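The structure appears below as structure tokens.
Shown here: the complex without one of its protein chains, the others still in place.
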Amino acid sequence: MATSSDVGRIARAHASWHWSEIAFWCLALACGFAFPSRYLIMTDIVRLGLFALSLDLILGYAGIVSLGHAAFFGIGAYSAGLLALHGVITEPVLALLVAGLAATVIGFLTSFLVIRGVDLTRLMVTLGIALLLEALAERYSDITGGTDGLQGIVMAPVLGLFEFDIFGRTGFFYALIVLFLLFLIARRVVHSPFGLSLRAIKNNPLRAAAIGVPVNRRLIAVYTLASFYAGIAGALFTQTTQLASLDVFSFERSADLMLVLVIGGTGYLYGGLIGAVVFRMLQEFFSTITPEYWQFWIGLVLVVIVLVGRARLHRWVLLVPNWISRQLSGRKAAVAIPESEA
Amino acid sequence: MTSILTNLFDGVAYGMLLFVLACGLAVTLGLMNFVNLAHGAFAMAGGYICAVLVNGQGWPFFAALPFAFIGSGLIGAAFERGLYRHLYTRSHLDQVLFSIGLVFMSVAAVDYFMGSSRVFINLPSALEGQFDAFGVGIGRYRLMIIVICGLLTALLQLILAKTRFGSRLRAAVDDPRAASGLGINVPQVFAFTFAFGCGLAGLGGALSAEVLGLDPYFPLKFMIYFLIVVTVGGSSSITGPFLASLLLGIGDVAGKYYVPKMGPFVIYTIMIVILIWRPNGLFGRTAAR
Partner (left out) sequence: MFTNKRKLRWLALGAVATGALASAPVPAQEVVKIGLIVPMTGGQASTGKQIDNAVKLYMQQHGDTVAGKKIEVILKDDATLPDNTKRLAQELIVNEKVNIIAGFGITPSAFAAAPLATQAKVPEVVMAAGTSSITEKSPYVVRTSFTLGQSSTIIADWAVKNGIKKVATLTSDYAPGNDALKFFKEHFTAGGGQIVEEVKTPLANPDFAPFLQRMKDAKPDAMFVFVPAGQGGNFMKQYAERGLDKAGIKVIGPGDVTDDDLLKDMGDAAIGTVTAHIYSAAHPSEKNKEFVAAYKKAFHQRPGFMAVGGYDGMHLIYAALQKTGGKADGDSLIAAMKGMAWESPRGPISIDPETRDIIQNVYIRKVEKVDGELYNVEFETFKNVKDPGKTKK
């Protein structure tokens, strides 16, 4: 039995930064300098990573499955687009925050619908909300531009200093910095007592309630937080592409997101980021080889991942790093991915 | 007045079609607890089998329909034995990943072999057009859909309620361990049920080519509708999905007719309201899965 001081010590140990994490972020930054010709796809990956991080907060930590996370992505995207288009708030960082808050409001309001019910119900309610918003955006095409999307968005320089350029350089570093800051917050949150209580709820809501965790309030809080993240991801999308059209709400976007997170692994924050890298790279790789039939190969990869087993695959991926770290540290290193299913 | 009845008729036909398409999913998801998002792919297979037989080989439409059922059923059985059964015990997320993968593969494969344009099945002229019954316009094809799907529904209900296989299936679902203890070959029952569900979907796919359109993106386009039918209907019996299909069909048609701009809005609102009101669906079991 662990005493309470033990629990605190272990929690603190988990919360401390590991050198591999630092390496990860250094590497991400290095990519920005190493591949100046690929800023656009890297920006895309960063955006997707942030979006997946948002889903991880509710799926990986609180066990809420969602097939409609694009709802908040879309709200963020359209908010940012409308703000810029009508010149309400031209400064991107401020507009980003406002767009994120708009998504937060919607997230808070819909969270009451989502926390009811079981997995399948939640899946469909979240999906329904996203589709509803898509239908609304299509209906009020005089505001949203309908299927044609918002046209003619022009972004002001970030902080009035950095102009968005054709190579996507500003866009990439801007997105990466936003991702990093939000990641820091997310990391802080999941290692806080609040984050631990979420894990308790995920593992067993009844028991969590019995030890005095206000289950519903915690779920509402994390769902709202996740919607803020998704809104920011959406706003980043609009700001870096200067586009916003109906597909920001689409089912495909939510479904892809789920794939990304599941590929990367849930419940350790980096899953979404890694999944985003892997998924986009695969997509890019296959669609370069065969622009017509790349979906087949993506599908095959997904099927193989499941058949082989994600846990086993992760072990294989880690074989080499494990071996190296054993050699380096001289200790038996048990590298494992903490993963649990929703 | 007559337009109301015509719309009702269209809605019922649409709903019946959705039911035949989706009831296999109700079984796999509700009874076997497997999230099979690739269900639409089996429906698409049936549609293309029918299209190839009728357009390519010159078979009559009604002769090709049973083969759409058998063909999809066989494909379903092969997939169940080869792949699905290994995944019954896996997490839902794995199942989602796997079945979405299958959908992507089926989409690209059909695109490769059949082309990406929409496919039409040559119909006998008896099924074309509309006739008037007491001033209400009745589409011949839709009438046929209602008849075929109605018969199928009754048959399904009978099989589940009255036959030995039906009781075996219900037993296997309620408690697989006890059922196998009683000498019921549970995997076999599941395999057969899965294949039967796929066959029904294939038949639905063949029937829907005329109404919904058949192209390689069919499984993706209608995945949402299938899921709505199953979740709104609940999974304890086939009555739930049946009523949910009708509701969805009528809601969709009426929504588009009376408020064309808000069409999709109507369906999703209905769905959310029902799920908030009854999280396990209209006829759901209380047990949370």
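A and B label the chains in the order they appear, each numbered from 1.
By our rule, a residue touches a chain if its C-beta (ideal position, glycine included) is under 8 Å from a C-beta of that chain, and two chains touch if they have at least 3 such contacts.
As the structure is a computational prediction, the values presented were derived from the model and not from experiment.
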{"item": "Touched by the hidden chain, restricted to displayed chains", "value": "A, B"}
{"item": "Sole contact to the chain not displayed, among B:S116, B:S167 or B:Q188", "value": "B:S116"}
{"item": "Hidden partner chain, residues of chain A it touches", "value": "13-14, 16, 18-21, 23-24, 27, 31, 34-35, 37-38, 40-42, 44, 138, 141, 146-149, 151, 166-168, 237, 241-243, 245, 247, 268, 270, 274, 277-278, 281, 284-285, 287, 291-292, 294-295, 317-318, 320-322, 324-325, 333-338"}
{"item": "Where the unshown chain meets chain B, residue by residue", "value": "3, 6-7, 10, 14, 107-108, 111, 115-120, 128-130, 137, 139-142, 210-213, 215-217, 221-222, 252-257, 260-261, 263-264"}
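Here, only the chains that are shown with their structure count from here on.
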{"item": "Euclidean distance of C-alpha centroids - chain A vs chain B, Å", "value": "33"}
{"item": "Chain A-touching residues of chain B, taken from the complex the two chains share", "value": "29, 83, 86-87, 90-98, 100-109, 111-112, 220, 223-224, 227-228, 231-232, 261-265, 268-269, 271-272, 275-276, 279-280, 288-289"}
{"item": "Residue ranges of chain A in contact with chain B within the complex", "value": "65, 113, 116-121, 123-125, 127-129, 131-132, 134-136, 138-139, 251-252, 255, 258-259, 262-263, 266, 292-303, 305-307, 310, 341-342"}
